[in-house]
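Got a structure here, written out as C-alpha cells. Questions coming.
Removed: one protein chain of the complex. Kept in place: all other protein chains.
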Amino acid sequence: ACGNSDDSGSGSSSSSGGGGKKIALLLPESKTTRYETFDRPLFEAAVKKDCAACTIIYSNADQDPAKQQQQAEAALTQGANVLVLDPVDGKAAASVVASAKAQGVPVVAYDRFIAGADYYVSFDNETVGKIQAQTLVDTIKAGGKTSGDIVMINGSPTDPNAGSFKKGAHSVLDSSGFKIAAEYDTPDWSPDKAQAWMEGQISAVKGNLVGVYAANDGTGGGAIAALKAGGVKPLPPVTGQDSELAAIQRILAGDQAMTIYKPVPPEAEAAAKAALALANKQKPASTTDTEGVPSTILDPIAVTKDKVKDTIIKDNVYKVADICTAAFADACTKAGLS
Amino acid sequence: MSTPTPTPEAQSVDATAALPADLQDERLIASQGVGGFLRAFLSRLRSGDLGSLPVVVGLVVIWGVFAFENDAFLSSRNLVNLTQQSAATGTIALGIVLVLLLGEIDLSVGSISGLSAAILAVGFVGHGWSLPLAILASLVAGAVIGALYGLLYTRFGVPSFVITLAGLLAFLGLQLKVLGKEGSINIPFDSGLVKFAQASFLSDAASYILVVVVVLVYLATRLRANQRRTAAGLSTTPVVTLGVRAVAILLLLSIPVYVLNRDRGVSYMFLLFVALVVIFDFVIQRTRWGRSVLAIGGNVEAARRAGINVKRVYISVFVFCSTLAALGGLLAAGRLASANQGSGGTDTNLNAIAAAVIGGTSLFGGRGSAYSALLGILVIQSISNGLSLVNLGSPERYMITGGVLLLAVIVDSLSRRSRAAHGRA
Amino acid sequence: MSTPTPTPEAQSVDATAALPADLQDERLIASQGVGGFLRAFLSRLRSGDLGSLPVVVGLVVIWGVFAFENDAFLSSRNLVNLTQQSAATGTIALGIVLVLLLGEIDLSVGSISGLSAAILAVGFVGHGWSLPLAILASLVAGAVIGALYGLLYTRFGVPSFVITLAGLLAFLGLQLKVLGKEGSINIPFDSGLVKFAQASFLSDAASYILVVVVVLVYLATRLRANQRRTAAGLSTTPVVTLGVRAVAILLLLSIPVYVLNRDRGVSYMFLLFVALVVIFDFVIQRTRWGRSVLAIGGNVEAARRAGINVKRVYISVFVFCSTLAALGGLLAAGRLASANQGSGGTDTNLNAIAAAVIGGTSLFGGRGSAYSALLGILVIQSISNGLSLVNLGSPERYMITGGVLLLAVIVDSLSRRSRAAHGRA
Amino acid sequence: MTATLSPPTTAVLALTGISKRFGAVQALKDIDFDVHSGEVVALVGDNGAGKSTLVKTIAGVYTPDDGQMTFDGKAESVASPAEAQGLGIATVFQDLALCDNLDVVANLFLGRELYRGRALDEVTMEQESWRLLRQLSAKIPSVRIPVASLSGGQRQTVAIARSLLGAPKVVMLDEPTAALGVAQTAEVLNLVERLRENGLGVILISHNMSDVMAVADRVSVLRLGRNNGTFNVSQTTSQEIIAAITGATTNAVSQRAARRETHTAAPTATTEEQS
Partner (left out) sequence: MTATLSPPTTAVLALTGISKRFGAVQALKDIDFDVHSGEVVALVGDNGAGKSTLVKTIAGVYTPDDGQMTFDGKAESVASPAEAQGLGIATVFQDLALCDNLDVVANLFLGRELYRGRALDEVTMEQESWRLLRQLSAKIPSVRIPVASLSGGQRQTVAIARSLLGAPKVVMLDEPTAALGVAQTAEVLNLVERLRENGLGVILISHNMSDVMAVADRVSVLRLGRNNGTFNVSQTTSQEIIAAITGATTNAVSQRAARRETHTAAPTATTEEQS
C-alpha cells in the first residue's frame, strides 16, 4: 500500500568508510531447518568471499513481525549499510523498509517479496505451491487414479506466506479433477496438529483418499505418521517442502512423495552480491523486475525419490552418510545412493 | 417470666449410643441406603465438592454435539484415535496437576517435552544409543530440570511463574541446540518407542480381564475397609451401595473398552497414561507425601508449622512435573515418529495447563485430583478431534473451539451451585 | 516471693503526648531524619514491602551486561527504540496488572489486541472509516469483550483462566475472520495513527518543562499533605527528606529525558503509556474503586461483607483489561503500520503477563502496582532489544533470554530477604 | 414464649422459623429470634450450636433455606451483606473478615471511604482511625501496617472499630471479646452499653457468662441448631444458662467448680471460679 519506490540506493550512508561494510541479515524464524542451517552460513560465506572486511549482523525473528521490526531497528542502530530482510510478513515489512529508507539504508528482500525494497531475490512462494500440487497430481495419476479425494494440510493460518503456498496449490488442484475433500490450516505449522487432524480425516474420508497435500515437511511427516498408525495401505502420496533431512529419508523410504528443494546457495549468493553492490552504492545486476523491484527469481525444484541424487546429494546439502543411517540403508541402496 | 426449656435429652444419648461414632451427632441428616446415598451425592455435587466429576457433564455435551454433527465422531476408530491423541499431553497435564495442587505453575512443560524428544532422537537415532538408555537420558534430563526449578524456588523465593518462564525459553533454545542442524529427526517406525506409541494394543481378552480385575479390587478394598471400620466403631458404606457402585464402574469401564475393541482396542500408551493417573491419585490421596502436597497448597504456613519439610516437597513436585513432561514428550515423539523443532511447541503448555484446570484442579492450590488431567485432556482433545472431522476454515475453527470449550465449562459449573460465594474456584 | 515490677510509666505518657498521634507507641523505633528514612527504607526493602522497586536492580544489571557487550545498547538512538518497543505490550501489561490484582488472569489479551488491530485496519483502510471512528470501534470491541468475560465470570463462576482461554481461541478466530482473505493490511504511513506511533516526539523544551512540572506537582502535593497532617495531629515527612526525594525524582526523570533528547526524544506513544501507568496508579491507590480491587484481591469474602459490589468490580476490571489490550493492539498496529494474522500473536500474552509478574505484581491477588507494568516491560524489552544487538543464533538467543530473565529476577529477590517465610510472593 | 419475655415495643429485628443446612449438617432448624431497639440480647450456645450461622444469615452472608425476617416491622430478605448494611445492620464477624493485604485504615473504612476532591482523604481517615482505636484502648503501634501483621487482639479491635462507623440500627457482635485483653474487653462492654443507651439493638455472642450477665438484657440459647430457651437476665443465674447450653445440669463445668472448691481454700477462689 505504500507505493512503489524506484529510488533504489538513492540514500547516502555517510558513516561507512572503506571496505568494512556492515550487512544485516534478518531471517524470519527458527522452527524450520533451512534458515539457521543453510541460509545464514551460506550467505555469510558468500559475503566473506567478496568482502573479507565486511561484518554481518544476524537476527532471527522467531515468526514475530514486531520482533523483526525491533531487530531491524537494532541493525540500523548499529550502523548497518544494507538490510537483507527475509520478512515474517512481506506486507508488514513496509514499515522496516520505510525506516531504513529514512536513514538511507537500502533493503534487499530475501526469499519473500517486500514492496519498496531495492532488490528482490527469491523462489516464488506461489510457484512452490504450484509445483507441490502438480507433483502430487502427477504422482497420483502415475499410480493409475484419475479421481478421488485429496486433503490439504496448509501452513499456519497466522503465517502470511502459508497463504501463498495455499493459493499456488489451489490454482493447480482446483482444476485437477480430484476433489478436495477437506482442508486444514495447521496452527503454527505444528506436526502434531497435522497428525491429529489427519487421523480424523482417515475416519471421515474413509476409503477414497488418493493424496495428501502437505505444505511442508513437518506437517507432511505428521500426516504420514497418522496414515501409518491408522493402517492406511498403500500410503497415498504426501507432499512436503524444505528438504529436511527427515523428509529426504522418508522420500527414500517411499513414505513421502516429494519435497521442495530451494537451492539456497544461488539464492544466498545473489543476495550477497546485491547487498554488497547496494552497500557500495552501486546498482546490482538483475535478471527481471517484480512490481518495479529489480529481482533475481530462482526456480524451486521438486525432489522425488529419483531426484535426490541429482539435487540434494549433488549440491552437498546432506552427505550420503547423514541420510543413509542404519534404518534407511536399504532404501538408499535401492535409490542408488551409497 | 423466665421459662427455660432445659431438654436434657438423656434419651437421645441412649439412642445415639448404638450409632457408629461418626454418625452420632444429631444435626447430621441421615443418608442411609441407596436413596440417601443419591441425595447426599446430589448435595455434594451442588456444593462443588466433587472436584472433577461434573466435567463429565461437559464432556457428554461435547460428545453429543459432535456425534450429531458427524457420525464418524463416535466411531470406534475415531475413539481409538482420541485415546491416542490424549495420552501424551495428558501425561504432561498430570504433572501440571501436581504443581497446581501446590499453588504453583510450570509454564515450561512444553519446552521440556520438546527437549526430551530431542534428546531421545539425537541419542537413539543420531548417536545410536540403545532405546532404554535414550529414554532414561531424556527422563533424567527432565528430572534434573525439575530439581533446578525446585532449588531456585526454595532458595530464592522467585515466583515459579517467572522461573518456569525463563525455563520455557532456555529449554526451547536447548532443544533447538540439541536437534542441531538437522532440525527434524525421524524415529524409525520399527523402533520400540514408535511401535509402543502407535501400534501396541491390549488384546480383547486382556482388556476385559483388566476391567474385571479393577472391579474386584475395588470391591475387595471397600469390603475390607468396611470390616475395619465396623471393628473401629465407625459407619460403613452399605453393601448395596457398594454393589451399585461396582456395577457402575463395571459398566463405565467395559462399555468404552467394548467400543474401543471394535477397532484396534485399548492402546498401551493410553493404558500407561491411565495407570499413571490412578497411581498418582493414590499417591495424592493415600500417602503422607500427597497429604503434604495438599496441605502446602491449602496453607503453606500451617504445613510448615506442622513440621512438614516444605522445601523437600516443593522440589519433589517440580521434579515429578518435569519428569512427567519429559515422558509426555517421549510419547508424543513416539506417536509422531519424529522429533523436531516444533516438538512440544505451540500450545502444549496451554493445553496441559488448561486440561488440569478444566478437569477441576484449582489454580490456587490445595484442591484438585489426578483425575482432572484425564477428564480435562479428554475435553480438550475431544473438541480438537471433533472439529477435525468437520470441514471448517481456520477462523471458524478457532471460534468454535473457544465456544465449545466455554460451553463445556459452563455446563459443568451450572451443574453445581455457584462457587463464587464459597471463595475461589 | 511475689515481686512484681509495676512500672506505671506515667512519665512516658507525658513524653509521648507531644508526639504526633501515629508515633506515640513506644515500641516504634524512631526513624526521623534522612538517616532514619534510609534505614526504614532498607528494612522495608528487605521485608519485601516495596513491591516493584527492587526490579530496578535487576534492570540495572541487565543494562550493565548489554552495555558492556555492545556500546550501541546505551546509545540514545537505541534507547528511543526501546521506549517505542515497550509502549504497546506495556499498555497491555497494565491491563494484566489490574486483573492480577483481583487474583484473576486474562490469557486472551494477545488475541484481543490482534482483533482490535484487525478492526482498525479493516475499518480504516478497508471501509474508509475515519480514524477516530475506527479507533473507537476497536476500543469498544475490547470493552465489550471484557464485559462479556466479567458477566461470564460473575454469573457462572467459571475460572477466568478458562473463560479467557476460550476467548484466546475465539477472538483469534474472529481476528482472522475480520482480516478476511487479504490477511495482512498495511496502514498508510501518513495516517494519524502511524505518525503517532512512529514519528511523534516531544520537543526538547516541552520534555524538560514536563519534568519540572512533575517535580513541582510532587512537592506541592506532599507539602500540602504535610500541612493537613500537622493540622490533624499526625506525623509529617521532614522537609529535608522531601527535598532529597524531589531532587532524586528530578534526576531520575531528567537524565533519561536528556539522553532520549539527544536522539529523537520522548515519543508521544511512550508518554501515553507512562501517563496511563501514572493514572492507573492513582486510581488504584487513591480511589474507592482501586481500594475495592485490592480488597477483593486480598480477601474477596471480606470485601463482600464490607458491602462492596464485588460483581461490578470484577466486570469493570475485565473491561479495563481488555480495553487496554485493544489499545495496545492499536499502538502495535500503528508502530508496525500494519495489521495481520500474526498481530497480537506469538508471545504477546506471555510477555504482557510476564511483565506484570516480573514487575512485582502477585499472581495471587491483592499485591502489586501499576508501575510493575512499566518496570516489567522494560526488563523484558531490554533483554530482547539487547540480544538483537548481539549476533546470535536462535538457540543461543532463547537460552540467553531465559538465563538473563532468571538472573534479573534472582537479583531482585536477593535484594530482599526471602519472602517464602511470609507466604506467597 | 419468646414473645412474653420481650419488651412491649415491636422488635427492630425479628426472625421466625429460620433453617439452614450445609451439606449433611443441619446447622439451624426453626430458629425464632428477635431484638428490640435499646436492648442487648446475648446469643449463647455451645461450640457449633449455630450462633455464627445465625448471625451470618441475618447479615446477608448466607441465605436461609427457610424462614422469615422482619426488620423495622417490614418483611425483608437480605440477599447480600451490602443489603443488610443498607438496612442498618452492622456486624462484627467471628472470623473478622479483614483484608490482610490492606492496612488498618483501609480496612476500617473499606466500602465507606472518605473523599476529598477526587482522591481518598487519607489524612482524615487516619485521624479518625486513631480516634476510634484509642476509644477502644487498642494497642496498635501503627495504622499504616497491613492487618496481616497485627496480633489477634489487635485484629479483633479493628473489626469492632469498623462497626462504629456509619449509623446502624442493629449491631451484631460475634464473640467480640474473645481475643481481647482485660482493658479492651472492658471498653467493648462499655461500648455495648453506650450503644444500648443510644437506642440501638445489640446482639452479643459470647461464651463468657460474666460478660453476658453484665451487659445483656435477655439471653437466647441455641443448642445443636435449635432454640433452647430465652432468659431474662435479671431473673436467672449463670448456672441456669449453662445448663441450657450444655443440655444437662451436671457437666464438666460444674464438676470442675465442685472439685476445685473442695481442693482449694484460697480466699479468692469463689470469685474466680466463674467459667
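By written order: A, B, C and D. Residues from 1 in each chain.
The criterion applied here is as follows: a contact is a pair of C-beta atoms (placed from the backbone, for glycine too) under 8 Å apart; a residue touches a chain by one contact, two chains touch by 3 or more.
This structure is a prediction, so every number in the text was calculated from the model and none was measured.
Engineer: Given the contact rule set out at the top, which of the displayed chains would the hidden chain touch in the full complex?
Structural biologist: B, C, D
Engineer: Which one touches the absent chain: D:Ala75, D:Ala167 or D:Val182?
Structural biologist: The one listed residue touching the chain not shown is D:Val182.
Engineer: From the list D:Thr63, D:Asn198 or D:Thr237, which touches the chain that is not on show?
Structural biologist: D:Thr237
Engineer: Taking the full complex into account, find the residue in B:Ser76, B:Ser200 or B:Asn299 that is in contact with the omitted chain.
Structural biologist: Going through B:Ser76, B:Ser200 or B:Asn299 one by one, B:Asn299 is the residue touching the chain not shown.
Engineer: May I ask you to list the residues on chain B that touch the chain which is not drawn?
Structural biologist: Looking at chain B, the ones touching the missing chain are residues 21-22, 25, 27-28, 225, 228-229, 232-234, 282, 286-288, 291-292, 294-295, 297-299, 301-309, 366-367.
Engineer: In terms of residues, what is the contact footprint of the unshown chain on chain D?
Structural biologist: On the side of chain D, residues 22-25, 45-49, 51-53, 94-95, 137-142, 145, 149-154, 156-157, 175, 178-187, 189-190, 207-210, 213-214, 224, 234, 237-238, 242, 245-246, 251-253, 255-256, 260, 266, 268, 270-275 touch the unshown chain.
Engineer: When the complex is taken as a whole, what residues of chain C touch the one chain not shown?
Structural biologist: The missing chain touches chain C at positions 1-9, 25-29, 31, 40, 43-44, 47, 49.
Just so we're on the same page, only the chains that are shown with their structure count from here on.
Engineer: At what distance in angstrom does the C-alpha mean of chain D lie from that of chain A?
Structural biologist: Each chain reduced to its C-alpha mean, chain A and chain D end up 75 Å apart.
Engineer: Find the geometric centre of each of chain A and chain C from their Cα atoms only, then give the gap between the two centres in Å, rounded to an integer.
Structural biologist: Comparing mean C-alpha positions, chain C is 40 Å from chain A.
Engineer: Just the number, please: Cα centre separation of chain C and chain D in whole Å.
Structural biologist: The separation of the two C-alpha centroids amounts to 42 Å.
Engineer: For chain B, jot down the residues that touch at least 2 other chains.
Structural biologist: Within chain B, the residues that touch at least two other chains are 176, 394-395, 397.
Engineer: Quick check on chain A: which residues sit in contact with 2+ other chains?
Structural biologist: 30, 36, 157
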